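Below: the structure, in structure tokens.
Shown here: the complex without one of its protein chains, the others still in place.
Here is chain A:
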Amino acid sequence: MATFFGEVLSVYSRAVEEEDEEELDENEEDEQIRRELEEKRAVHLHWSPDVTELLRSGNKLQCSSFILAVGHNAASFLSAYVLASANWDAAGRALAWNERSRSGAGRSGEESACVFYRHKDEPSVLICNVTCHIAEDQLFEWTEKVFDCLQSRELAVTVLSDRSVADYKTPDYLCSSSAPFLRSLHSSAFADRPVCPSLEQPNIITGLPAAVLNHCQVHRIAAVVYQCYSDVAGPDSVTVESYKPVLNKLGRSIQVNSPPSTDVLRKFLRSAEIQSNLYI
């Protein structure tokens, strides 16, 4: 696309180029490769033994509150403020292999990327931290599989998600001091008041938060997404702090550590430091 001033911008086109591809006759080998790739990309859930037992007997997880954190800042917010107390057990994990999975890290690397936690005393609260990339074609499957395990009656879903402020559109110029900030989007069944302003048109949400919200909207589950627009690309303690207003709402169902666990935060911020070897 060329703009008014003549620069050529590479814009995302929705036009699909598959035009002739389909007409080609696929031989058996192509089909087999395609099938194998699809199998490899399938989402797998691994629950702890007691949950597996429960699900096998045909029951679902009794869950009143499901809290999902997508992205490093959101996940470390939950880790520092909520999960740092010793009352949480890992209840399971989800594995989703895709082109961005690190091949060398293998299973151990993926294990930490998408983990479910359950409260010891109050097992109806389920937390999930997602820090890995889930590809576009896996989002729907992930959502279906996870919500298949949960009792959907009287379920309340809260999603925390990271996003870059560059993706936020507003008629006023955003000065650097305004970021990070929160915006919310909720399903029709959500009757509560969100803790922050609603996401303005023409902004949209994508990725896992959108997949979860679509599922909840169609199945009439109360769900709210809190999206944090941050001007820092990597892990950042200021961004982590900006999720704090959500705590008041979460506090009803779970115990919140205040002040946050500094150990968790320190570990989280250090993970960003070792990435750069520019100035050794």
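Heads up, the rule we're going with is that a residue touches a chain if its C-beta (ideal position, glycine included) is under 8 Å from a C-beta of that chain, and two chains touch if they have at least 3 such contacts; residues count from 1.
In this text, contacts and distances are computed from a predicted model.
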Protein that the absent chain corresponds to, by UniProt name, given "Uroplakin-3a isoform X1", "Ribosome biogenesis protein BRX1 homolog", "Proteasome assembly chaperone 2" or "Eukaryotic translation initiation factor 3 subunit I": "Proteasome assembly chaperone 2"
From A:A84, A:C132, A:L213 or A:L250, residue that would touch the chain that is not displayed: A:L213
Touching the absent chain when the full complex is considered, from A:A69, A:V146 or A:I205: A:I205
Footprint left on chain A by the chain that the document does not show: 1-2, 11, 13-19, 22, 34, 38, 136-137, 139-141, 144, 168-175, 185-188, 198-211, 213-215, 217-218, 220, 225
